[in-house]
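To start, the structure itself, in structure tokens.
One protein chain omitted, others in place.
Let's look at subunit A:
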Amino acid sequence: MSLDEFFVTGDPLILGSQIAIGLTMVGLVALITYLKRWKWLWREWFTTVDHKKIGIMYILAGVLMFFRGGVDGLLMKAQTSRPELGFLDAQHYDEIFTTHGVIMILFMAMPLLIGIMNVVVPLQIGARDVAFPKLNALSFWLFFVGAMLFNISFVIGGSPDAGWTSYFPLAGKEFTPGVGNNYYAIALQIAGIGTLATGINFVVTIIKMRAPGMSWMKMPIFTWTSFVTSILIVAAFPIFTVALAFMSLDRLFGTHFFTVAAGGDPMLWLNLFWLWGHPEVYIVVLPAFGMFSEVIATFSRKNLFGYKSMVYAVAGIAFLSMLVWVHHFYTMGNSAAVNSIFSLTTIMIAIPTGVKIFNWLFTMRKGRIEFSNAMLWSLAFIPCFTIGGVTGVMLAMAAADYQYHNTMFLVAHFHYVLIPGVVFAVFAGLYYWWPKMFGFKLNEKIGKWHFWLFVIGFNMTFMPMFFVGLDGMSRRMYTYSESTGWAPWLGFSAVGSVVMAAGFAALCYNIYWSFRYASRDVGSDPWNGRTLEWATASPAPHYNFAVVPEVDRIDDFWYKKKEGKTGIKKSDLKPVHMPSNSWTPIFLGVAFGIVGFFLVFEWFTLAVISSILIVIGLVANSFDYDDGYHIPVDELEEEEREWRGELK
């Protein structure tokens, strides 16, 4: 392979990106070296096993990926803003919507939610870390390496271009012979292993590490939704692992699982993809539901209405979500019985979802609502998400879906569920838990700009898509003619996307501004919270709780505050056992990345040789006898005194 096959050439946009990426890398390395920060990075971040730091790294990566996916989105909107534009050609447009979809779901939504779960769940259940801290670090590095591998595709070797769903036969070697779709198979496999490990980690953490007295029905609702999400991850991701393995075998080694040639079946790919894919959309939306519940209860100054019905609704949604996958391919020509059954199960999901909507509304009823930024996002979520849900029920009717399927109407639907359901939630969660992570609040005034620009821009961008969709515009069209009459709709939508991007810029500015200027004097409990994460200092100390809290009821902390019983006694302090840092997770991550890269290019000898690195990492890990260390009592006392005052 010659060098100009290796690097993607011939497009000024891509050349620009290549130069920009090169310069950024050199700049970063130079900056870190100049500031002498390598050691610090290695010690405090790269080798950390602290769930809070891992969470922050997830969030950082998620925001970066949001930027990348967002730029992809803007490019697509620019291309369709006017009829017959030649800004992107068909091939380039295909590559962009593919990377956009994959990045937004797997590398934006997933890490942002898993990041917030990492920061918050152990604190909410009064634990000192997750059950397997080192595995947690490995999860992060596998995700990160997978994401990076996927991201370089557009400059090295070529992007995948068969859609985020990568349907066969298009995704097979016969029709897409380049390395692009190898990236899809390999990078998602690596990241997926990390996610699966996260699922296992959080199931065990939540079952085994809750504070004394916190029985199941006294668990905070966000912990509940994280628990159910983790179960769904463990149930659904193995299906994707298998599907991707088949895809890799088909593409790299010439098997025929999904190609008709030797008796394979392309529909098997769709079937497996959606067996994972539908649960996946609930994996991203359930933790988000939990965040809204926490935020709405806190800022309405009331306990969550119908807590138990919320728990059952979440469990019900999760249960049904494994039984609806065929609604993504009603049109493949199933029997009437298949389509009817899956129509029914799909529509049934709207019932527990509706229960949740009413619970949120009743939580606010007669509450003393405080319109903080976190609360604003939750308020905007309810109507926007309801539009997404109602159009979902329309799509769920198999006969009608023959009209809607693969039109812009579908695209509008899933953006109306995913953006309010995930992105709004992540914003709410970030504003809400920011002080717990960093010890200061994000600015509320800049936050309002962020809020209004983003929400208005979002509706401007996606509302028109319902109408052009009903008017027959199919999805993934890279251009259209004047005579269709869609130009005004799509032009308006393109303007909306710029407004939404301005909202994102306001968020970035807010983060920058708040890091520099926000008051550091926010106390440990700035929102008058109800759950245990607010019972410790902000930012949370690395040991989380000097004394493990005991819980008697739901929202225990809220009542303890009223009773004046939040203090700790000096005599209760005992040395705290903490896990040590480890280099094996990042080493293994990089090793997987190298092997993955060679597999993408089908350089098998190199792949086999470099997989020795993985073996080395695993062996080193097995011989790691480090049992962690203890934080002595006087160190605990000193840290606690700093924010509690003298201990009794």
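Throughout what follows, contacts are C-beta pairs under 8 Å (C-beta built on N, C-alpha and C of every residue); 3 or more make two chains touch, one makes a residue touch a chain; residues count from 1.
By definition in this document, contacts and distances are computed from a predicted model.
For the chain that does not appear here, its UniProt entry gives the protein name "Quinol oxidase subunit 4", which is one of "FAD-dependent oxidoreductase", "Ferredoxin", "Amino acid ABC transporter permease" or "Quinol oxidase subunit 4". Shown as candidates are A:Val71, A:Leu170, A:Met267 or A:Ile382; the residue that touches the absent chain is A:Met267.
Among the residues A:Ala90, A:Met332 or A:Val619, only A:Met332 touches the chain that is left out of the figure. The chain not shown here touches subunit A at positions 207, 235, 239, 265, 267-268, 271-272, 275, 322-323, 326, 332-335, 337-338.
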